[in-house]
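Yeah, one chain of the complex is gone here, protein chain that is, but the others are all in their spots.
We call the chains A, B and C, going by the order they appear; numbering starts again at 1 in every chain.
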Amino acid sequence: MIDKTVQSCREAVAQVFDGASIMLGGFGNVGMPAQLIEALREQGSRDLTLISNGAGTGPYALGALVGDGRVRKVIASFPSPSAAEFRTRYLAGEIELELVPQGTLVERIRAGGCGLGGFYTPTAAGTDLAAGKETRVIDGQEYLLELPLKADFAFLKAHWGDRLGNLMYRGTMRNFNTVMATAAITVVAEVDRLVAVGEIPPDAVHTPGIFVDRLVCVERHPKVVELPREASAT
Amino acid sequence: MIDKTVQSCREAVAQVFDGASIMLGGFGNVGMPAQLIEALREQGSRDLTLISNGAGTGPYALGALVGDGRVRKVIASFPSPSAAEFRTRYLAGEIELELVPQGTLVERIRAGGCGLGGFYTPTAAGTDLAAGKETRVIDGQEYLLELPLKADFAFLKAHWGDRLGNLMYRGTMRNFNTVMATAAITVVAEVDRLVAVGEIPPDAVHTPGIFVDRLVCVERHPKVVELPREASAT
Amino acid sequence: MMLTRDGIAWRIARDLREGDYVNLGVGIPVLVSNYLDRTQEIFLHSENGILGVGPRPARDEIDLDLISAGKGFCTLAPGAALFDQPLSFTMMRGGHLTHAVLGAIEVAENGDFANWSVPGEAVPGVGGAMDLAVGAKNIFIAMSHVTNKGAPKLVASCSSPLTARARVRRIFTDIAVIDRTEAGFVLREVMPGHDPDSIRAKTGAALSVAPDCHEMTVPEASAKGVALIRHD
Partner (left out) sequence: MMLTRDGIAWRIARDLREGDYVNLGVGIPVLVSNYLDRTQEIFLHSENGILGVGPRPARDEIDLDLISAGKGFCTLAPGAALFDQPLSFTMMRGGHLTHAVLGAIEVAENGDFANWSVPGEAVPGVGGAMDLAVGAKNIFIAMSHVTNKGAPKLVASCSSPLTARARVRRIFTDIAVIDRTEAGFVLREVMPGHDPDSIRAKTGAALSVAPDCHEMTVPEASAKGVALIRHD
């Protein structure tokens, strides 16, 4: 019987090594594998390269991992103003940032996961973010050549998971998780609920188990279930 | 109130013009918009270019459309042995075939739908199907440059649809339908059931209405609900 | 007489039609959602995977897994769809959105615009701005006509880092509505108390005047009492 579940986040992240590249799902706190990231903080690997839309939403999980000083480089589209830990490290020159337009980041990860060697995107053509990139005019429009992104690990957050690694998300949790699941050597998911095989209907499997190596069922990180003092606007 | 529904397949395909390019969903009979194709036969446009995985499964719908002699070119991966009408026309030199490996066909349609200018695929490198294609070595592997595919029309088959154009499939109906929905100027869907807005849960919308221009609810084509004499093997 | 930020949003909402699919950027653009005609079905897109963003939830209606691109909690409109980032950017970059409404630091007469690199901000961030900029069918810009220091933001050529080239269709400022055409900027509407010459004085590029250019008629305040007009 296939059983990809492990009992603790500690066990789930144990294989991470110094210098590893890690994709982290999530857009804001939603779909961010916060407990896996906290376990990684304890695990203590150094010189990490993180691939993520942002660089943290506060002094916990991703933000705290960056603040710990064990991240060498961040590949992201929007290290937002609330990522204070990233800001400090970045301005001190202690962390490298590869800024990638979000759609290009998504597509580079997808290319890595689906075996393409690269693609031409119109995004960022003619801007400062095209610096150093090969350009090509196709059908009268200028495109940039972008190359695939892969990683040693991907950490995902899903709502339901089964022992086969099938995952189902809810709300806006899907975001980067589905595509990152395809692009890393070892894929680890944190789920809210471990369900029996078949409980996720075949039509509702967002990430088929073929992409997932390990999963752990754990309560959500206390910070990401904390309601803000005042619900912020859309 | 948005209402993308039309009352008949005839109305749904009325805008097709001579020389139009049309993407047709489906893998075998599943997910093939057979009633829209029959309406197109009656509608009578000529010199069509069809983009589809196959070239028909029998003397009805796609097979019959090809047999009618109004198709100038087929872009497909597998005009199967059962596509007798295509076979006859092709061998008589009356129809042009652009043979594309299936994954490349999928990816070219996706590139057309998501605004990419092209991509590099390893598929078919070093084979006869690479003839005339630009190659490039990336990270030690040879890739072919492939360009996006778009069409004037896409005909889709879905299970449920609502007046906003949201579509939900079942079984293996999704196949090419989801990606073709993104890559044509006018997208028309044939659905088994027209449901009220909200009946398709937001998480279960496979093709969001933004991609769909018109939909028609119609009984399935009699030939595609006909059970074979003996159920064939997997 | 000038439009407030809400006034600009109100005016933009007048240009949206039933059946439009619209992405609203941060700042003034996101305020547009407060001024939509609720009798019409207009679908708001959020880059993190929503088509059909609904109003913000009451505190006891918050779903922790449902946020919009601005990271605030949201609800879903009837007929909404949820999806992942690849499909979301298919919509954005693939030319499927009717409009993207974006803020800007500068807009040039050739349609170039700059909005991602904020002067004085040392940590860069771009998010999905460049994908929207190249991909949406129409780019609407919402911004003040001049900077805090009075410098024109409609210019002959952008000096700030570009978001995209030659993509702007229409600019909504606190004093005017201006089309960006192949022939450059064309004035279409002005706020009361302004005229083509006074607008030109605040514009850093040639400005022609549409034959049907006219004064805007804007209520003092919204139905909820939010000021749409400033008299300073």
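The criterion applied here is as follows: a contact is a pair of C-beta atoms (placed from the backbone, for glycine too) under 8 Å apart; a residue touches a chain by one contact, two chains touch by 3 or more.
Treat the numbers as computed from the prediction; the structure is a model and nothing was measured.
*Asks:* Considering the full assembly, with which of the depicted chains is the omitted chain in contact?
*Replies:* Every shown chain touched by the left-out chain: A, B.
*Asks:* Would you indicate which residue among B:V179, B:V197 or B:I210 is in contact with the undisplayed chain?
*Replies:* Hidden-chain contact among the options goes to B:V179.
*Asks:* Just the residue numbers, please: which parts of chain A touch the chain that's not shown?
*Replies:* Residues of chain A in touch with the missing chain: 1-2, 110, 113-116, 162, 164, 166, 182, 197-198, 202-203, 205, 208-211.
*Asks:* If the missing chain were put back, which residues of chain B would it touch?
*Replies:* 27-31, 57, 77-81, 83, 86-87, 90-91, 97, 99-104, 106-107, 110, 121-129, 159, 170-179, 206, 224-225, 227, 230-234
Just so we're on the same page, only the chains that are shown with their structure count from here on.
*Asks:* Measuring between Cα centroids, what's the chain most distant from chain C?
*Replies:* With centres defined by C-alpha atoms, farthest from chain C sits B.
*Asks:* How many Å are there between the centre of chain A and the centre of chain C, using C-alpha atoms for each centre?
*Replies:* Inter-chain centre distance comes to 30 Å.
*Asks:* Hey, what residues on chain B touch two or more of the other chains?
*Replies:* In chain B, the residues touching two or more other chains are 114-116, 203.
*Asks:* Can you tell me which residues of chain C touch two or more of the remaining chains?
*Replies:* Only 82-83, 86, 89, 93, 134-135 qualify.
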